[in-house]
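Left out: one protein chain. Kept in place: all the others.
Chain IDs A, B and C follow the sequence of writing; residue 1 opens each chain.
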Amino acid sequence: MNWFLRGIRRGILTEKEFPQVQWPSELHRSKEGEVKCPTDALKEDRWDPNRCIFCRACEPILSPTGRSVQAQVKRSEPSFRRSFYLYPIDVGTCGGCNLEFRLIASPQHDMTRFGIFLTNTPRHADALVVMGVMTPKMEEVLRRAYDAMPEPKLVILLGVCAVSGGILGMPPDIRGDVVIPGCPPTPESILRALVEAKSGE
Amino acid sequence: MVSDMYLQIDKFYLEIVTLLTMITALALSLWSARASHVVAAISSSLFILYGLYSGEFRVFYVVSGLVWLFSSTFSALHDRERWYSLTFSGTLLGIMITLLSQNYLEFLTGWELMTLFAYASIGVYRREWRPGYTFLAFGEVSTVLLIAGFILAYQETGTFLFHTLTDTLPLWFTTFGFTVKMGIFPFLMVEWLPIAHGNAKPSLSSVLSASMTLAGVYGIYKMMSLCPQTQALGGVLILIGAFSVLFGALYSYVSDHMKGMLAFSTIENNGAILTALGSLELSADPVLKAFAQFSLMVYVVAHSLAKTGLFLVAGYVHGESMSTLSTQRSFSLEIGTTLLTASMSGLLPTVGGVAVWSLLETLFMESISVGGILGLIPLLAGVMVGMGEGFATGAMARFTSFTSLVRPRGGERGRLVLLIGVLMPVLALLSYLLSPEMAGAASLGMFSNSLIPSGYSGGSFGGISPLYVLIILPILSLITYLASGRRRVRTVDPWDNGSGRRLTYTSFGMANNIRLMLRFVLRTRKGAVETSADVFWRAILQLVRGYVRFSRAFSRAYMNSSISWYMIYMILAFIVVILVVFL
Amino acid sequence: MSWDVISETITQVLGVLLLSPLYAGILDRLKAVVEGRRGPSVLQPYYDLVKLSRKETLLPRNAGNIFLNGPYLVFSIYLLISFVIPVVYPRPVIFTPTVDFLGGALLFSLAGFIKVYEAMESSSNLVTLGVSRALSFSYLGEATLLTVFIAVALITGTNNPYVTMQYVQSLGHYLFLPHVSATVAFYMLWLFETGRLPLESSGMSEMGMIDDSLVYEYSGKGLMLLRWGSYIKSYLLGSVFLNVFLLPWGLLTGPLGAILDLGVMFLKWMVLILVTLVVETSLAKFRLFKVQDFLAVALVLSLISLILTVIGNG
Partner (left out) sequence: MRIIGDLGPHCLTSEGLAEGPCKYSRPTIGEGGYGSFNFLYGPSAGGLLESVAFDILTYGESIEDVRALSYKTRHIKVGGLPLRDVLFKVERINVPFAASHTIAFLTAVENALGVSPPEEVVESRIAQLELERIRNNLLVIQRLAEAASFLVPTYRLLYYVEEVNRAISRSCGHRYFLGANYLGESRCQELHLPRIDVEELRDLLSNRIFIDRLQGNGVVKEDWAIGPAARAAGFSYDARLEVPELKYRDHGFKIVTESKGDAFSRMLVRLEEIEVSLKILEGVEVKPRRFELPSREGRGIGRVESPSGDLAYMVQVEQGSIKELHLLPPSRINILLFLRSMPENIFTDFPFNWESFGIWISEAEVSIS
């Protein structure tokens, strides 16, 4: 059948509410007990999402709530309110963040309804989305990409690797205006963070 | 009446003085090259002055004068060899005599002078004579045809003076004699070889390419004015011209040799001029004739001056191959080249744009007025010209890119180029002075006489106003500029996916798409080039054996598609056209 | 000249200037819906332009005057053309005689020419890649643009867009075979000139870029002007297609009519947008060299139209 007709027949599949995900989601302590966390995401009983890789080593002492992991927006840029173009750069990922990031374009999530788009040149980009742990050869590339973007611009750290280095290495040394934890962060949490970053809500 | 007579006398003296100065230049060259070039420049200016007074051939005179002025100025600045200055001024003198000639004998004298000096000049430079031979050989072919034509004319009129004829045969002979010199189909090595072979300096290249071919046009135009109209010749010229436009442009697009691609573009332009001549010969309608003449004249102006400028650009570049040359760009060179190439690409508001516009307009109007099958000739020609313009735009963009746009900034040079470049819009402005007396449609918001309407069949078929475009565009740009407010500018490296590599693209690579897409026409193999020198081609070139070897080497290095195929297309085109018209 | 003319001119030019992005927005929104997404707002193009106008302009190290100032020129060329052809108002307005169809075509190529030069000045590989492609198709593109304009000009015996428009309004001329084939040819050309599928599309992959590479190095105001310019270009060519080829009817005259014409044009555009929507969502992108064949077909169609007309006359 002609794909135009197929498209018409399917109708709009974009969702308002997204199904719950257990891992990764906000963790809370449900039992007492000692936990050996491989990334010391647990310091004096405080759970630090920016370090957690959701490896389930602390189960069942900590258990998932199903609430999507909260991103931290340090700076937002109101002029991107209705038009927000992203340039993703991968400095050493496992491929998970790349995939989840692309999935915010899926019909269920549809980033474009918020005026969010991807672009293939930093010249047109409003935000640099950094993913993965720092690898030596990518440092220079990252710097060039940041340079190549016109002001005003935001830097978004996507995934625990970019935020804290996770279990595999060191984070890229670039100051993030928006920090999205998770391993990998779910499309839902990415989308929430982006919407907040561009409008400050 | 009296003043008129004085004018005649003044003109006569002016003519003598001009010739004498050029001869002086010739003599001076034995003593000092620079002095000779300066005097040649003076003589050229006098010739321009003379041209302004003279009647229907005004345009040819003034344009040739300008070409000489620019090229001799360039030589005065850059060339030092006395031999060169001798042959250079000799060539100019030859062309001058040809243009001023009052009868066939004078004409031939000038023609031969021009041919011989040009030949010498090509040979002297680099002390390599073979290309010179080729040039001479074909120069003589044309001369033979001319003599034949003139003799026929003499038999009819019994005088060597230019006199109206009743027979069209002389026109046929001479026309082909001249087209040989113009380097149209198969004889294009006359035009193309010496230049592309790098055996001519920039200034001479521009003279050969702009002024000498112009002499050919002048010849045809003159003979046409003497002979009765023949639609057959008109059709032939239109189609041959159109073929030359299309293929000249195509080969200019794929050629990777700097002067070579300019030479091919000259063939393209000569083709367009030939088409204009053809449509002048084809149409019966007086309005249309007038308009055809207008487009012919504008094209002559546009081609000669722009081409002169572009050849001078080559003077500021080290190396001949577009992919390996090295140069620096300066404001003058960049803007100058841009304006020149804009005109070469036939874009408003440059004179080249007016030329292309009027030529196409002529062709399409003729296709209506002539009607029937014959009406298809200008139509097809028009489409071929259209495609040719497309190729020309591409070729010119590549030329500008790799001679200035992508080059590092360097010292301030090439003001002469900028000057000629600025002429392009200015001449577009003046073009309505040339326009046949149907201008001045006092239409909505037009300045009087600023319009060049192709008045046809009562209502205006169409029209453009270069003046108008030239005034409104800057104003609108300024408004846009002011309206969009001030901008913060920051200089950064180009974004190359973050690799930090600079531009590696070669000129060859930029043209390669066409090489791949038109593989079946260009006979190119991937990257490398097919160099099949076939029988027919050898046959033509018995007298220029060296050329075959050269064409192999050349095609491998620069043409990257075998030149012989170019020849074949041209010859086939020629044959087809002849058949079409006579059957 | 009367105040009517001036007001009509203003309506036409402002109409072009302000409404052209809207149609792009509507098409994108509809595409998204067919793709099963809610999609961006129809006003998205405006939002983008506004944002870009606030951003910094980046100048590649090797670039200079042409790169910086080219966009203003390109924009004003399209602006100038909007004075010249019947894209909103059916009668000549101020400046209309500046150029005819052919001159208009030459102005379009001038804009393309400047775009290429300014892009080349940034001397980047990715830009040159796209430029070399754009140039390699221009020989067919320009020829088709010329022949299509001439085709309709020959049919009507004039090169003046406005006269042409009135002429083809009569049904007999409208269904005239040459006019039909010319119409098809022009639609194919429009798809090419405005970078639509099946010829190109602005995806993420640099390897497929043709026209995108011309703005690849641009940012801030320069990018805004070029984007806006291409919206206008798309609108101009599309409106000529609608008013002179596909639906020459329905435009009103007079100052009040000029205002209403904006609405009429909107309805006409809906037709064009729906057709294009079906084309774009049913087809995929051709291989690069197939674009040539596509254009060749367009050229041949317009040629057929020409030949038929001339033989008809003779």
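Throughout what follows, contacts are C-beta pairs under 8 Å (C-beta built on N, C-alpha and C of every residue); 3 or more make two chains touch, one makes a residue touch a chain.
Since we're looking at a predicted model, the values are computed, not measured.
Taking the full assembly into account, the omitted chain touches A, B, C. Note on the undisplayed chain: of the listed residues C:Met204, C:Leu256 or C:Leu274, the one touching it is C:Met204.
Only one residue in the set A:Thr65, A:Ser106 or A:Ser199 touches the chain that does not appear here, and it is A:Ser106.
Think of the hidden chain as still there; on chain A it touches residues 1, 3-4, 6-7, 10, 13, 19, 21-24, 38, 53-57, 87, 89-96, 98-100, 102-103, 105-109, 118-121, 132-133, 135-138, 141, 145, 166-169, 183-184, 186-187.
Although one chain is not shown, part of chain C still touches it, namely residues 31, 34-37, 125, 129, 132-133, 197-198, 201, 203-208, 280-281, 283-290. For chain B, the residues touching the absent chain in the complete assembly are 256, 323, 496-499, 501, 504-513, 515-516, 526-528, 556-557, 560.
One rule holds in what follows: only the chains that are shown with their structure count from here on.
Chain contacts here are complete: no pair of chains fails to touch. Looking at which of A-C and A-B shares more C-beta pairs in contact, the answer is the pair A-C. Located most centrally within the structure is C, per distance between chain CA means and the overall CA mean. Note: centroid distance chain A to chain C, computed from Cα atoms, is 39 Å. Rounded to whole angstrom, the centroid-to-centroid distance between chain A and chain B, based on C-alpha atoms, equals 62 Å. Multi-chain contact residues, meaning those touching two or more other chains, occur in chain A at positions 121, 123, 148, 150-151.
Of all residues in chain B, those touching 2 or more other chains are 488, 490, 492-493, 495, listed in ascending order. Residues 32-41, 44, 47-48, 50-51, 54-58, 204-206, 216-220, 223, 277-278, 281-282 of chain C are the ones that touch chain A when the two sit in their complex. Taken in their complex, chain B has these residues touching chain A: 488, 490, 492-493, 495, 498-500. Chain A meets chain C in the complex at residues 2-4, 7-8, 10-14, 79-80, 82-83, 107, 110, 112-113, 115, 117-121, 123-124, 126, 148, 150-152.
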